[in-house]
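As you look at this complex, bear in mind that one protein chain is not there, while each of the others sits in place.
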Amino acid sequence: MEHQIVQDASIAEVPVAGPTITARDVNVFYGEKQALFDVSVDINRNSVTSFIGPSGCGKSTFLRCINRMNDTIPICRVTGDIRLDGENIYDTDLDVVELRARVGMVFQKPNPFPKSIYENVAYGPRIHGLTRSKKELDELVESCLEKAGLLKEVHDRLDEPGTGLSGGQQQRLCIARAIATRPEVILMDEPCSALDPIATAKVEELMDELKANYTIIIVTHSMQQAARVSQRTAFFHLGKLVEVGDTRQIFTNPRNKRTQDYITGRFG
Amino acid sequence: MTIEATSGIEHHASRLNDPAKLKTRYASEARFRAYGIIALGIALAFLAGLFFSIISNGWSAFLQSEYRLDIYLDPAEIDPEGKRDVTRFGLADYTKMARAALSKAIDLPEKQDRAMKRDLKELLSRAVDVQIRDTVVADPSLIGKTVPIWLLAAGDVDSLLKGAIDRNVPEERRQLNNRQLQWVDKLAADSVLQKRFNSGLFTFGASSQPESSGLAVALIGSFFMMLTVALLAVPIGVAAAAYLEEFAPKSFWTDVIEVNINNLAAVPSIVFGLLGLAVFINFAGLPRSASIVGGLVLTLMTLPTIIIATRAAIRAVPPSIREAALGVGASKIQTLFHHTLPLAFPGIMTGTIVGLVQALGETAPLLMIGMVAFVVDIPTTATEPATALPVQIYMWATSAERGFVERTAGATIVLLGFLFVMNAAAVYLRRKFERKW
Partner (left out) sequence: MPIHTVKSYEDELALLDKKIAQMGGLAEHNLAQAFDALQRRDPRQAEMVVVADQAIDLLERDIEEQVIEMIARRQPLANDLRHVMAALKITSDLERIGDLAKNIAKRAGAIAEVSHPKPVISGLGRMVELALKQLKSVLDAYADHDAERAIEVWRDDQQIDAMYNSLFRELLTYMMEDPRNIGLSTHLLFGAKNLERVGDHTTNIAETVHYLVRGEPITDDRPKGDDTSLTLVTKHE
């Protein structure tokens, strides 16, 4: 594993200090309805941050602000300031396509393209022109599958459809696809909710390995998962960021009563 | 947990074994199943009746009675000047040569009276003239030789051979007199007169004689129209559907457009014919009866079907695929062309073929734009007058001769065959490219 990570030159260039993402006073509206209220949070580099909260609390909405997936919803409006490495991602000059290459996303349901395993991973680099030759692309695909811990399982059937894999393998394929565009940040929207515990454990182990090189944000409904995988945890409720802090502190001694009631299962 | 422990909740245990209730339910289920089977049976019976009637009437249209006659291509008649001038060939009396050959085949005396000549001539189709001429034009070197040629029998002879003429009818009310019957029997016994595969059905144009009329003009016309529809309706329909589904903002106007497209699909086809007449012929000045105009009209008619089918197909592509593509940084256009459209392809194909099938079977709008013409010459371009398969059926169906009745059914079989093949293609494409999620 280690040597694979060192190989990737693009990652070494990333400066190490300071938060990767800083959000200030982010408000999101769906038409007339406000979904997020003044969310301000820093996301640490090379660590896992988890967003927890009851359904409809805005955690996914906020996650989707970070790679501007909300843009695809016509009635959605975002105000405030989200910076990725100091760059305002809602700047009118910013190319959203480029942003999404830098901020990869893994979705709730494994959603590989109904194409071959190879094509699934190669698609991103290809449309962004990240590789110059077929050989380079082959290597990139292999290294991404390797990093996603999938290479061993699929190396002899790269041309078989990605949809033929098991759920857990599909999700790791989606992670391989996400890291193929060499992102800095990986957003995960309940990545394990459709997986069995063993597949979940594999994905969690993968997150642990990936955090050395990527900033990971995960939305999860499983308190235990947030406690297991993340270094920092943010609790959202009714569109507001209620509390953010070290995962250890949030799960042993939350400062806010609402956080405590939520994570101990006392929500009315 | 025992039932006592959850007092307040009434359990069904006591009613599980009520035989009367069970019996009633089983009976009603069985009854419902029976209704379904009966309904299906009736539908199948009608369908079977339809097919039986069409096929039993029409299969004989694929056979045609022909004489195999040794024709002496008399140079004195065909080419007296010996210039091998093709335009001169048309002036010769080929029917006489055919009649002579026929009389020889029956072993009639050289000397014949007028009635006998007329009887003989009636056995031959009027089209033999053209048949022999075409042979000579195709190969002038045959002039002066005696060549065997298959010549069409007259419609009445064909009907007699196919058993459509009752020999017991008194001679004066019968289409063929006794002498002619004798001759035909002799010719048939000598294998000079045979029933052969009716290739003319597919190669002849319109004719007043059933034996020399065919579907060629209709087939070519229908082909040109299908081509026009496929080339215009598919790209326009798919593009419109893709725009409406993926790009159009949800607004009052897109709602209006959507409602109108759905309504257009239900507009009677004759209205499209009127529209075509007004716009394409009267306003744009396109030629009447031309298959291009028919194609344009059918395009208009097919568009809503294709748009609706394509939208449904695009909508059926799971949004997770779109998210996945957008998530790795594909643009909207890339997402559409790399993922959504390829995945919607089977649905689009099915919709398109259904639309084409609908267009292929359409008659009413074509009548409005004058495609109901008597077209003898086979068109080579889409701007020449042509007819269409269903129109041809309609025209034949209005003729009284026994031969046309048979051809009507035959043409219907051809049309149904095309529809069947296209539907099968749609099913095949759907099966082949359909993806399981």
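Should a chain be cited, it is by its letter among A and B, assigned in written order, with residues numbered from 1 in that chain.
Going forward, contacts are C-beta pairs under 8 Å (C-beta built on N, C-alpha and C of every residue); 3 or more make two chains touch, one makes a residue touch a chain.
This is a predicted model, so every value here is computed, not measured.
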In the full complex, displayed partners of the excluded chain: A
Touch criterion as defined above, residue of A:Gln34, A:Ser166 or A:Thr264 at the omitted chain: A:Thr264
Of A:Leu151, A:Ala194, A:Met223 or A:Leu238, the residue in touch with the unshown chain: A:Met223
Contact footprint on chain A, counting only the chain that is left out: 223-224, 227, 250-254, 259-261, 263-268
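Keep in mind that, in the parts below, only the chains that are shown with their structure count from here on.
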Inter-chain centre distance, chain A versus chain B - centres from mean C-alpha coordinates, in Å: 58
Chain A residues within the chain B interface of the complex: 67, 69, 72, 74, 97-101, 104-105, 107, 109, 111-114, 123-124, 127-128, 163, 174, 177-178, 180-181
Residues on chain B engaged by chain A in the complex (per definition of touch): 249-250, 318, 320-331, 334, 338-339, 343, 435-437
